[in-house]
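Please read through the structure below; I'll follow up with questions.
Removed from the display is one protein chain of the complex; every other protein chain stays in position.
Labels run A, B, C and D following the written order; every chain starts at residue 1.
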Amino acid sequence: MKETVLEVKDLVTTFKSADGPLPAVRGASFSVKKGETLCIVGESGCGKSITALSIMGLLPSNGLISDGSISFNQKNLAEMSPKQMQKVRGNDVSMIFQEPMTALNPVFTIGFQIREPLMIHLKLSKKQAHMRGIELLKMVGIPSPVERMNQFPHELSGGMRQRVMIAIALSCNPSLLIADEPTTALDVTIQAQIIDLLNDLKEQLDMSMIMITHDMGVVAEIADRVIVMYAGEIIEEGRVEEIFEHPQHPYTKGLLASVPNVDDPEFDLKPIAGSMPMLNEQISGCRFHPRCPYAFDKCMEKSPKTFHVTDKQSVRCWLQEEGVEQNGGRRASSL
Amino acid sequence: MAVDEQVLYSVKNVKKHFPVRGGMLQRVKNHVKAVDGITLDIYKGETLGVVGESGCGKSTLGRTILGLESLTEGELVFNGNNISKYSSRQLKPYKKEMQMIFQDPYASLNPKQRIGDALEEALIIHTNLTSLERRERVLQLLNEVGLKEEHYDRYPHEFSGGQRQRIGIARAISINPSFIVCDEPVSALDVSVQAQVIKLLRDLQEKHGLTYLFVSHDLGVVRHLCNRVLVMYLGQMVELAPVHKLYENPTHPYTEALLSAIPRPTVGRKRERIRLRGDLPSPSNPPTGCPFHTRCPIAKEHCSTEKPAWREIDEGHFIACHER
Amino acid sequence: LVGCSSNSSSGGSAGKAEQELTYATTSKVVGLSPILTNDSVSSTVIEQIYETLFVRDKKGEIVPHLAESYENPDENTWVIKLKKNIKFHDGTPFNADSVKYTFDKLKDPKTAAPRASLLAPVSSIEVQDEHTVVLKTEKPYGPMLAALTHSNAAIVSPTADQKQDLMKDPVGTGPFTFSEKVNGDDIVLVKNKDYWQKPAKLEKLTFTVVPEVSTAISMLQTGKVQLIDGLAPELMPRLEKIKNVDIQKKEGTPVYYLAFNMEKEPMNDLKFRQAVSQAINREGYLKKLNGLGVYSNSFIGPEVFGHNESSDKGPKFDQAEAKKLVKDNGFDKKEIKILAANTSQYMNMAEVIQSQLKEAGINATIETIEWGTYLDVSKKGDFDITIAGWSNVTGDGSELLFPRLHSANIDATNLSRYKDAELDKLIDQSRSVVDQEQRKEILTKADEYVMTQLPVLPIYHGIASAAYDKSVKGFEMEPTGQWSLYGVYRE
Amino acid sequence: MAGLIVRRIFQLVLLLIGISFIVFMSMHIAPGDPASIIGGPTATQEDVEAIRENLGLNEPLLAQYFDYLKGIFAGDLGFSYQTKQAVSEAIIDRFPNTLNLAIASIIVAIVIGVTAGIISALKHNTWFDGLSTIIALGGISIPNFWLGAILILIFAVNLQWFPVGGLTEPFWTIEGMKQLALPAITLGTGSAAMIARMSRSAMLEVIRADYVRTARAKGVRERTVIMMHCLRNAMIPVITVIGLNFGFLLGGTIITESVFAINGVGRLMIESIAARDFPMVQGSVLLVATLFVLVNLIVDIVYAFIDPRISYE
C-alpha cells in the first residue's frame, strides 16, 4: 500500500456573512495516496472549490477553516503560519484553476509568471529560470516556447493559457496537484488535449492529483478514486469502477442517470427533481432528502452516518442500514 | 418520431460578417466571418441540432435566422415567404412565429421585471388580450412549464437557474410560435436540472408541434434530442446528417474528432482518441480552401487551396470534404 | 510679531530700508497708454509715468504742472504756456508739438480713445511756438482746466508713440519710468533719474495683481505688499487691528446714488421718488461703512467743485412719511426692480436699500449682473432703479451733472434718462461760463434743483482710502482717490 | 502608437474648431459689449461706436468667426480687445504658472490619493479604512475657495510657514515650492479624495481577482503580491480618473488662482469673460481644451504601457 500524501479530517469551512455563518464544507474527510488521482464530483456550489482552497490556504477573506485538520506529509496545513504556507504553495502543493482566461495576470509576460515560482522556491537565477521555463512550456506541449515567454496572456488562446497554468503549477515538481475544473471552460477537443496531458504528466512525474469536476465523463477517464459531494458533504466515496458500476447513494445514481449518453440513443434520461439547497438552508436529517425518491421518515430526522459498502467504498445514506437496504437497493439496481 | 417532410424554414447561402474596426479613422479593416454560407431546410416538427466549437458561429446563425442580426448575404424563406428584406413592421407577424430560448438563464430575464410582467409582455406586443385575459394566459403558461401561480409576482433573482430557464421557455411559447431557436438552453445548468429542462422541451414540442433549431456543444444532449444534426466549423457547414447516421457513421474528420474527444462516463473501456493539433483559427482570418485543413489529420495538399463541395453521400447525409 | 522685515525680495542690505514699494490691486492694468485706457487701475500706474498740464494741489485748486501758465484771450481760446527743459523718458523734448500730438490723437475717431469726450468741445489745437499751445473751442468750455488735470489727458512722447506700443512700453515725463512687465501682469517702474524736478525717493515700484482683497490684506500683513487702496468698509475692522499698517482716509469726489428711470411708471412720479428718498435711512447706512463715506444731502459732493454746504434741500429719512406716501399713492402695488452691478459694494447697497424699501411698503427685488453687462443694460434703461456711482476724477461739478443728468447723454451716461430743459440750461451754462466763481453759483443752483426733482438720490459720497505699511512715509492721497508716489519713501 | 497620436491630433483639431465655435458664438450672444466695457461708464455713445468700429465688431458674425478661424490656422490667436496684447503672448506669459500649479496639485493628489486608497483597500474594514473614507469624502465636499481662505488664515497669516499668495519664483527653488504648497493643496484636495476612492475600489477588486489567487498559489510573498501583481492592475482604472481629474484641476485653477493671487490662465479666463475680451477667452479656452486632450492622450499612452491588452492599432 502506497503512502498517504494528504489526509483531510472533518474539514469544516464556513463563511462569515451578514446573515450569520454559512457552512460551505460540512465535515469532509478523505485522503490522497502517492501517485493516485482523486476526483471530486458534484454540482455547482456543493463546495468542491472551497475544499480545494481550504487545503491551499487560499480561502476568500471571509472564509475560515473552523474545524478539522489537513495533514500534508504529516504536517498540518491548517495550523501553519502564512509564511510557512507560502513555502508549501507552488512548491509541494500546486493548483490549477477553472478559468484560464482570468487566472493569469494580464499585465505580465508568460515568462515573468513562469519564472516567479522557480526563482522563489528553487532559488534559480533569472537566466536559469528562463531556460527552465522554456523547458516547461515545451513539456506541456506549447509550440515555439521561446517566443511565448515574451508574450502576454491575452495573446494566447484559452487552451494555451491552461497549458501555461499547468506548466506553472508543475514547475517545482509538486507532490500534489489540485486541478479545479481545469477544462470546464474549454472546448471538447481542447479538453481532451488537456486531460490527456494531465494524465501523461502525472505518470511522468509520479505525483498525486486531486481533480475537481462536475463532468462524469472526465471522472471516468481520469480518476482512480472518486468522492461525490452534495451540499458541502461527502456522500459517497469509492474506486472509480465502484462508483460507476455500483453507485449506492441515490444522488450518485441520479447524477449518472441525468447525463445523456453519446453512445446510446435509447438512453432514458431521468432527472433529479428540485435543485441544490442554499448554504444557510436548514434541512433536518439528510440534506438530500427533499429531492430523494427513496426518502423515508428517518432521512428527515437524522443525518445519515457513513456505511462501508466495501473496504474502498463508503456511502452516507440510511438506505444502507439493515432492513431498508434491500428495498431501496433493488429499485436502484433496476436503473 | 416521424418527421413531417414539409419545409418550414429555408435558409439559403446565409452569411453574416461582423466588421472589425481599427486604424486611424476607425475604418473597417477586416471582417469576422461568423457565419459564412449556410444553406439549410428546416422541416416542420423536427429538431435540428447545430454543434461545433466555441466561436464557430452557432449562436450567430440562430440569431440571423431569427432576423436579430442583419444579413450580409443570402436569403431567408419562412413558410414560402422570402423575409430577408422585410422592414421591421413587415416582420412583426413573423416574429410571432419564431422565438428564442437562451443559454444564460440569469442574463435572459430582465432582473427588474416581475415574472408575470415579463411573460405578459409578448402578449401585449402581439395580441389584443385584456389584462385579465393576459393574466389568465400567463398563469396557464406557468403551470405548463411546471411553475406555480404564486411565482407570478416574483422577481427573477428569487428563482434558481432551472426555474429561470423554465420561465424563458414559457416566454418563448407564450405567443404560440411554430419555430424556436434554442441557443444552448441547458449548458449553464447543473446536470441534475439539465435533464429536467430537456424533458420539458421535449414534452412541449410534442404538445405544440414545435420546430426547434437546437444549438449546443454537448453532443450527448444533441443525440438525445435532435432528429438531424449540423456540424459547423468556422462559420461553415462541415457535415449534416440524421442523428443516428452522424453518431454511428461520422464521416467528416472533424466530426469524427469531435465525437472521439468526448469523455464517456463509462470506466474501463479506453478508446483511442483522434487528437487534433492546435486551436481553432481566427474567424476573421480563416484558412483558405477547406477551413479545417490546418488541423485535419488526413489533409492533403489540395485541401489548402480548394474549397470542398457540399455533397450528399447517403440519403440526407451531406459533408464537405475532399477526402471522404 | 507680525513684522515687515521680510520684504527683501531681491536680496538687499538689511540695515537701511530699501526704497522699494509694492502696490496691490484687485484687477490687472489694462494698458499704459493714457490715450487708450479708461480704467482706474491703469491710471494709477499711468499717473506715475505720465504727467498732465495741470494738477490739483492739496487744497483742491487747479494749478499748472507741465504748463507754466495759461490765459483766456477770449472765452473760446486757451493759450497755455509750457514749462521748458522737460524731457520725456526717451529723450524727446517736451514741447507744444507733443501736446498737440497727444490731444489730436486723443480726439481722432480712428484712435477710438475711450475718453475722447474729455476734449470733445475743443475744436482745434495749435502750436503757437515751441512752448505755447492754443486750444480753441466752439462754445465756451468751463471745465477745461479740470479736463486737463485728468490722467487721460496726460502728455505722451510723440516719437515713442509712433515707434512703439505705449500700452506695453510707455514713455512719459513723470518721476518713474517703465522698467518691465513681470510674471504676466505685474508692472515694475524705476526712478526717473533725469526727472525735471528732484528725482523721486523710491527706487523701484511694483504693481501687482491680487484678485482677492482679503489675500491682499494678508500680504500687506506679512509684508509682501506695502500699499493697497480703495478699501472696502467691511475690511476696516480687520485692517485696523493689523499692527504694521497705517490707514489713510480722505474725503473724496465719488458719489454713490440711486438713479430712477424717469421714463417709467412710477419712477416718473415725484411722489414716488420722494417716498423712496424718505424710506432710506442714509445716515444709518453710513454707519455700516466704517467711516468710508460721508453723508451729504446733495448730488455734488463736499469735495467737488460746485458744492455748497448750505444747500441741504433734499428730503430726509422719515419712514412714517414714506409709508404714508406709498399707501396713498398705491406704490406698494408694483414690483420695482433694482439693478446693480455684481460688485460687493453695489450689492451691499442694493441689499440694504431693498430691505428698507420693503419696510416702507415698496416691493423691490434686486437684479445683479456682471459689470460688463451692467454697462450696456443700464445705458439702455432696462431697469426701474439702479445703483450707480460716479468717481469724478476731475473733481468738477459740471463733469458730474453733464454726463449724468443732461438730456444729451440719454442712452449713454445719463442713466436716469432725465430730460429737463431747465436743468439742461443750467448745466450748459456751467460748462460754458469760464469764470470759476460764477460757475460755482450755477452749479449750486443746479444741485439744489436736482435735489428737489430727485432724478437721482445720492446715498453717500465716497472717501478715498488706502492702507500701507508703517514704513511708507510721505504718502498723500488726492480727493479723487488718486495718488502719486513721487514724494514717498520708506524708512 | 503613432497611429493613435495622429488620430488624436486629428480629433483635437476638430474638437478645437467645435470649441472655438461654441465659445465664439456664446460670447457674441451673451449680453455685454466689449466696446462699452473698454469705454467704461463715462463713455459717450460716439466713443463706444468708435471703439466697436475699431475692434471690427460691426462686421457680420460669421465673417468675424471665419476671420478668426483663418487666424488660428495661421497660428494667430488675435489680439486682446482690452489690452491690445497678442493673445498668444498673454497666454504664454501666464501658462507656466497654471501648469506648475496644475502639476503640483495633481502630484499632491496622486501621492495622497493613491497611497491612502491602497492602504484603505489593504486594511479593508479597519479604522484606517473608515477614517480615510471619511476624510476622502470630506475632501470632495469642501468648497475649495473656502479651503483656500482657511489655509491662508492658518498657515500663511498665523503660522507664517508659507507665503500668502503669488507665484513668482521658479518651482524648483525652496521659495517657489513654498509658494506652490498651499494652492496645490487647495486645488489637489478634491482630486486626492476622488483618486483615493478610485484606488481603493480598484484595489479591492484586484485583490479578489483570480490572477492574484494564482500568484498566492505560486507561493509568492504577500508583499510582492501587493506591490507587483495587484498594484499595476489596480492603477489601470485609476489612471483614467487621474486624467479626468487633470481636466477638473484646470477648471479649478479659475478659483484657486484668484484666491492665491496667482497670475495664470484660469484667472485670465475669468477676467476676460468679465471684460468680454473675446479673443482672450477663446484663446485660453482653446489652450485648456488642448491641454485636456493632450493629458488624456498621455493617459492613453501610459495605459498601453501598463496594460499590454490595449493596442491602438
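The rule is short, and it goes like this: a residue touches a chain if its C-beta (ideal position, glycine included) is under 8 Å from a C-beta of that chain, and two chains touch if they have at least 3 such contacts.
Here, contacts and distances are computed from a predicted model.
J.: Can you match the unshown chain of the complex to its UniProt protein name from these: "Alpha-aminoadipate carrier protein LysW", "Diguanylate cyclase", "Dihydroorotate dehydrogenase" or "Pyruvate synthase subunit PorD"?
T.: Choosing among "Alpha-aminoadipate carrier protein LysW", "Diguanylate cyclase", "Dihydroorotate dehydrogenase" or "Pyruvate synthase subunit PorD", the correct UniProt name is "Diguanylate cyclase".
J.: Return the single residue from C:285, C:331, C:383 or C:418 that touches the missing chain.
T.: Once the missing chain is taken into account, the touching residue is C:285.
J.: Going by the contact rule already stated, which one of B:10, B:30, B:113 or B:187 would touch the omitted chain in the full complex?
T.: Answer from the full complex: B:113 touches the omitted chain.
J.: Can you work out which residue in B:7, B:71, B:91 or B:274 touches the chain that's missing from view?
T.: Going through B:7, B:71, B:91 or B:274 one by one, B:91 is the residue touching the chain not shown.
J.: Write down which of B:18, B:86 or B:155 is the residue touching the left-out chain.
T.: Looking across B:18, B:86 or B:155, the contact with the absent chain belongs to B:155.
J.: Of the residues D:61, D:137 or D:227, I need the one that contacts the missing chain.
T.: Of the listed residues, the one touching the omitted chain is D:137.
J.: Of the residues in subunit B, which ones touch the absent chain?
T.: For subunit B, the residues touching the absent chain are 63, 66, 68, 91-92, 95-96, 98-100, 102-104, 106-113, 121-122, 125-126, 143-144, 146-148, 153-160, 162-163, 166, 168, 171, 175, 196, 199-200, 203, 206-207.
J.: Need a quick check: the contact residues on subunit C for the chain that isn't drawn.
T.: Touch set of subunit C with respect to the missing chain: 212-214, 217, 232, 234-235, 237-238, 241, 281, 284-285, 287-288, 342-344, 347-348, 350-352, 354-356, 358, 365-370, 373.
J.: Kindly note down the residues of subunit D that lie in touch with the hidden chain.
T.: The list for subunit D reads 11, 14-15, 18-19, 22-23, 26-27, 29-32, 130, 133-134, 137-138, 140-146, 149, 153, 197, 247-248, 250-252, 254-255, 269-270, 273, 285, 288-289, 292-293.
As a working rule, only the chains that are shown with their structure count from here on.
J.: Using the touch definition up top, find the fewest steps from subunit A to subunit C.
T.: 2
J.: Report the most central chain, judged by the distance from each chain's C-alpha mean to the global C-alpha mean.
T.: Smallest offset from the overall C-alpha mean is found for D.
J.: Distance-wise, how many Å sit between the C-alpha centres of subunit B and subunit D, to the nearest whole number?
T.: 53
J.: CA centre of subunit A versus CA centre of subunit B: separation in Å?
T.: Measuring from centre to centre gives 32 Å for this pair.
J.: With centres defined as the mean C-alpha position, give me the subunit B-subunit C separation in Å.
T.: Once rounded, the distance between the two centres reads 86 Å.
J.: Give the residues of subunit B touching no fewer than two other chains, as numbers and ranges.
T.: Where subunit B is concerned, no single residue meets two or more other chains.
J.: Please output the residue numbers of subunit C that touch at least 2 other chains, ranges allowed.
T.: Residues: none.
J.: Would you mind writing out the residues of subunit A in touch with subunit D in their complex?
T.: Residues of subunit A touching subunit D: 56, 58, 60-61, 82, 86-91, 94-95, 97, 99, 102-108, 116-117, 120-121, 152, 154, 165, 168-169.
J.: Contact residues on subunit A for subunit B in the complex?
T.: Residues 43-44, 143, 157, 159-160, 187-193, 195-196, 214-221, 240-241, 244-245, 254-263, 265, 267, 269-273, 275-276 of subunit A touch subunit B in their complex.
J.: Once bound in the complex, which stretches of subunit C touch subunit D?
T.: 24, 27-28, 30-31, 36, 38-39, 109-117, 120, 165, 167-168, 182-186, 208-212, 214-216, 218-219, 221-222, 224, 369-373, 375-377, 379, 388-390, 403, 409, 411-413
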